[in-house]
Each structure stands twice: as structure tokens, then as C-alpha cells.
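First the structure, which I've put down as C-alpha cells, then a few questions once you've had a look.
Just one protein chain is left out here, and the rest sit where they should.
Chain IDs A and B follow the sequence of writing; residue 1 opens each chain.
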Amino acid sequence: MKKRFFESPAASFKREQTMATIVVDVMLKPEILDPQGNAVASALPRLGFTFATSVRQGKRFEIEVEGDVTPAQLTEVEKAAEVLLSNPVIENYTVRVEK
Amino acid sequence: MRIGVITFPGTLDDRDAARAVVAGGAQAISLWHADADLKKVDAVILPGGFSYGDYLRCGAISRFAPVMELVIEAANNGMPVLGICNGFQVLAESHLLPGALTRNSDLHFLCCDQELEIVNNKTAWTNSYSVGEKIVIPLKNGEGSYQCDDQTLAMLEGEGRVIARYVGENPNGSRNLIAGITNAKGNVVGLMPHPEHAIDELTGPTAQGLGFFTSILNAMVK
Partner (left out) sequence: MALDTVVIAKSTPDTVQPFAELGLKPDEYARIKEILGRRPTSSELAMYSVMWSEHCSYKSSKVHLKQFGEKAPYSDALLVGIGENAGVVDVGQGYAVTFKIESHNHPSFIEPYQGAATGVGGIVRDILTMGARPIAIMDPLRFGPADAPDTRRVLPGIVAGVGGYGNCLGLPNIGGEITFDETYAGNPLVNALCVGVMKHSDIKLAKAAGAGNLVVLFGAKTGGDGIGGVSVLASETFGASGPAKRPSVQVGDPFVEKVLIECSLEIFAEDLVVGIQDLGGAGLSCATSELASGGSGGMKVQLDKVPLRDPSLSPEEILMSESQERMCAIVEPSKIARFLEICAKWDVTVTVIGEVTDGKHLEITWNGELIVDVPPRTVAHDGPVYNRPMAQPTYIDQVNNQKVIVPIPTTAAEIKAAVLKLAGAPNLADKSWVTSQYDKYVQGNTIQSQPDDSGMVRIDEKTQLGVAISTDANANWSYLNPYQGAKLALAEAARNIATAGARPLAVTNCLNFGSPEDPGVMWQFAESVRGLADGCLEMGLPVTGGNVSFYNQTGSVAILPTPVIGVLGVIQDVRKRTPMSFTESDLELYLLGETGEDVAGSEWAFLHNQRVGQSPVADLAREMRLIEVLLEGNSFFVAAHDLSQGGLSAGLTEMVLRHKVGATISLDNPGIALISETPGRVIVAINKSDYAKLEALAVKNEIKVSRLGTTGGDSLIINESIIPLSELSKAHTSTFSDLFG
């Protein structure tokens, strides 16, 4: 970790409003070839890690909203996940709230 | 004949597509992604490149461009649309074509002179070729692996909607060596390889890509 010689006043300012995070995880459908996941699975044993039988790689979206999460917001996020964040032809997604 | 060539932020092969349009005998009209205006063109090409840096997924953001609303409408009304490489990805994300293009199976970007077999010459973009004709045009992408579920694959094959297949070793893991497909009406075609880079032997491996750009003139004459 690099030593920082100069610290700005802004660095010590902390926000105090409540924020919530909605997490959308997107993974390739099980039947779709995942070459990146396979590459990771091959690399692990080469580094001495033998715990994995398989690896799949996906994407995680962290969406911040002000205040607490409402059901309406969750529905909207689901729609966004369906239309933009994932490609339903090849991907599945899950939506959850993270405090 | 006026053929529109769309430029999204990050589009790279628009000038090359325009050059090929002119070489084919038509007029190339530049279309800007943010303008909901097709400028009265007779056909549209979505060229190759890395629109929006391939952020999120290739073509995922371009698909929502103002110009695309008009393209989708026009395509559904029969206007010929050709999506090359990134353009194919945009057409898939827009659901004008089924399936999806994913990361090459060996994870490397691949630029090579690829042999293809034309298997459907009834579309607006392939009628200059004969069925079974083999051509060599450049393939250059990192996400060219055509994927779809078994049902879609059966439909595409059953309805003869595959327009071109890779010959020889599968360069990217595409199902059934699919290099290009068409919609049911034959006006919307998606192709991963780049015909616009094979219009003369000075700058390309062959001039065999020109057929895509002469086909469209034949199609309009009808």
C-alpha cells in the first residue's frame, strides 16, 4: 500500500445520511460455455489451490439508493436487471438488498 | 440507392463499411447514434468496432440509442439491415436476431483470414453468392462465439436461417460453426466476419466480401 504524504481535508469528511445497497448478481446460464471461469479453474491448481471442482465467473452490480429500499424500487431494479444489466438469452440474475 | 452506416461512440469500421457501400455501387449515408433520423435511407448497416467500449456487454448500450428505435421499427417493416461484428452484437441485444455473441472460447482476440461457406443466398445481403460458395474474409473479434439454446438452434437450422458457417476449425466456439444468421423475413442479417475488409486484394485477403454490398442493390431492384 502506497504511503500518502499529503492528506487532503476532504479525505476526513464522512457522510452521515442513510444509504442502502441493492446487489444484482449476474451469471451465465449453466448451459452456456464460460471460458473465463474455465481459465480460472485451470489456473487455481497451477498455483497450488486444489479445492475447486469448478469455477463460474459472473458480474456483480452494487446499486446505491438513499434511505431504505422500498418494494417499488426492488421491482424497478428487477426490470432493469431484465432489460439492461443481464442478457436473458444467456444470463440469469438475482436481486437482493445488502444493508 | 442510399445505405445508412451508423456511428456509435466507439464504432471503428464505419468508414470501411461506407467505402464498401460505395464500391458496391450505392451511396453511403452517415447516421449518428443520437439522432432519431434515418435520413430516408433504403437500408442500414451497423458496422464493427467497440461501441461504448463493450461496456456491460458488447452492444448492450448501443441497442438503446435513439437511432436504434427507428432501425428496429424499419427492420420490422422489411428494411434490409446488416450487422457486422459489433453490429451483429447490437442486433442480438436488440432481439432483432436470436441468440447472443459471447467471449471467444480460447479467450484471445483473433484476427485472421477466415474461410466461410455461404449457406443461404436468399437474403437481401447474400443473393450475390451461390449456395455452398466458399469465401475468405477477415475475422477480428474477441467476442464472436455464437450461442443460443437448443430450441433456437433447431429453429435456425430447420428454417435455413444460418447464412454462413466457418470452414475448418471452429475459430471461436460458435455453435454449429455459425458465422452469420438472418431473421425469418431475410431482411435482417448478422455476420461476425468483416466483408468490408475484403473488397480488394490490395488491402484485404481477397475481394470476396464485396458480394454483400452488391447483393443489397439486387435486393432493392426487385
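Annotations for the structure displayed:
By our rule, contacts are C-beta pairs under 8 Å (C-beta built on N, C-alpha and C of every residue); 3 or more make two chains touch, one makes a residue touch a chain.
These figures come from a predicted structure and were not determined experimentally.
When you scan B:F50, B:W125, B:Y146 or B:Y166 for touch with the missing chain, the hit is B:F50. Interface note for the absent chain: among B:G4, B:G59, B:P138 or B:G211, the touching residue is B:P138. Residues touching the missing chain, restricted to chain B, are 9-10, 12-13, 15-16, 19, 34, 49-50, 52-55, 108-112, 138, 140, 142, 194, 196-197, 202-204 (touch as defined at the top).
The rule we apply is simple: only the chains that are shown with their structure count from here on.
Residues 56-57, 60, 64, 92-93, 98-100, 102-107, 145, 147-149, 173 of chain B touch chain A in their complex. Contact residues on chain A toward chain B in their complex (touch as defined above): 28, 31-33, 35-36, 39, 84-85, 87, 89-90.
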